[in-house]
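Dumping the structure here so I can ask a few things about it.
Then we have chain A:
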Amino acid sequence: MNVSAYNFAYLDEQTKRMIRRAILKGLAIPGYQVPFASREMPMPYGWGTGGVQVSAAVLVPEDTFKVIDQGADDTTNAVSIRRFFEKTAGVAVTEDTARASVIQTRHRIPEMPLRADQILVYQVPIPEPLRFLEPSEVETRKMHSLEEYGLMHVKLYEDISQHGAIATAYAYPVKVEGRYVMDPSPIPKFDNPKLTMDAIQLFGAGREQRIYALPPHTRVVSLDFEDFPFEASKADHACDLCGAGDSYLDELIVDDAGGRLFMCSDTDYCTTRRAAGHVGAQGVPVKEDVA
Partner candidate 1 sequence: MTPLLQVEAVSKFYGARIGCADVSFDLYPGEVMGIVGESGSGKSTLLNCLAGHLQPDAGAVRFDTRAEGLRDTITMSEPERRMLGRTDWAFVHQHARDGLRMNVSAGGNVGERLMAVGARHYGDIRNSATDWLGRVEIAADRIDDRPSAFSGGMQQRLQIARNLVTGPRLVFMDEPTGGLDVSVQARLLDLMRGLVREMGLSAIIVTHDLAVVRLLADRLMVMKDGHVVETGLTDQVLDDPQHGYTQLLVSSVLQV
Partner candidate 2 sequence: MIQVEKLCKSFTLHNQGGAVIPVMQDAEFAVAPGECVGLIGASGAGKSTLMRMLYGNYLAASGHIRIGGVDVARAEPREILALRRDRLGYVSQFLRVVPRVSTLDVVAEPLLRTGCGAQSARARAQELLERLNIPRHLWTLSPTTFSGGEQQRVNIARGFAYAYPALLLDEPTASLDAGNREVVLALIEEAKARGAAIVGIFHDEAARHRVCDHEVDVTRFTPGLA
């Protein structure tokens, strides 16, 4: 591929400016969905076109870029987006959360707390938290502008009445700075408390043409009922590989006999811990693993 034929980070400068304006507006009004003129990207919708456009607009040549998909750096989606910017922007890439300056993510927030000099970019499929109950865009916009959010609790009410508890486990709705109700993208609700952080968080929805943002230290509260308070739940287990008890876990079926393995969904977190000598119940020391 003749990469030099493309502008830095694929998008032309006019487009990037347009997206940056949307980002700045989003940062100025935390949680508010800013419409933007989403471009055709060389990948299908649902593969992170929104996140990619936001990343393209914020990347500078000095950046170090990391992509995670459900916590992992090595899935098809993560690898292809990482390579995309490696080629079109020529930026350094990494799997190391601490070294990255821009992290694009799908469905997770890294376990390691992010710093003020980092940006976290989310891929968002459906940005409108009210959509499942109110199909009209005109009406949902009005509800946001008038802060009519009773419907959000109707959704949680339905959860409790059907499951005995709030069963919404991901894309758990939050209220931002006491104003806008926001869909935090399909991250597990375990990650919700991390939404208040030191880094800038940007959310891009390509198909729905919306960008929204959380500036550092924004107050983000998960919606709940007084008698059914929000709980950041995870599998009641420790990572079988690195022994971490505080990380979000994936559950793997490892044999035909129903054997299970719980492991950190954040692969970099797990690898880093194992390199530091932590070993889980089914783990093996990292040196032999490498060999």
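Everything below uses one rule, namely that contacts are C-beta pairs under 8 Å (C-beta built on N, C-alpha and C of every residue); 3 or more make two chains touch, one makes a residue touch a chain; residues count from 1.
The set was built so that all candidates are chains of the complex that A comes from, given by their letters.
Quick caveat, the model's predicted, so the values are computed rather than measured.
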For chain A, as assembled in this complex, the candidate in touch from 1 or 2: 1
In the complex, chain A touches candidate 1 at residues 133, 142, 146, 148, 150-151, 153-154, 157-158, 160-162, 225-228
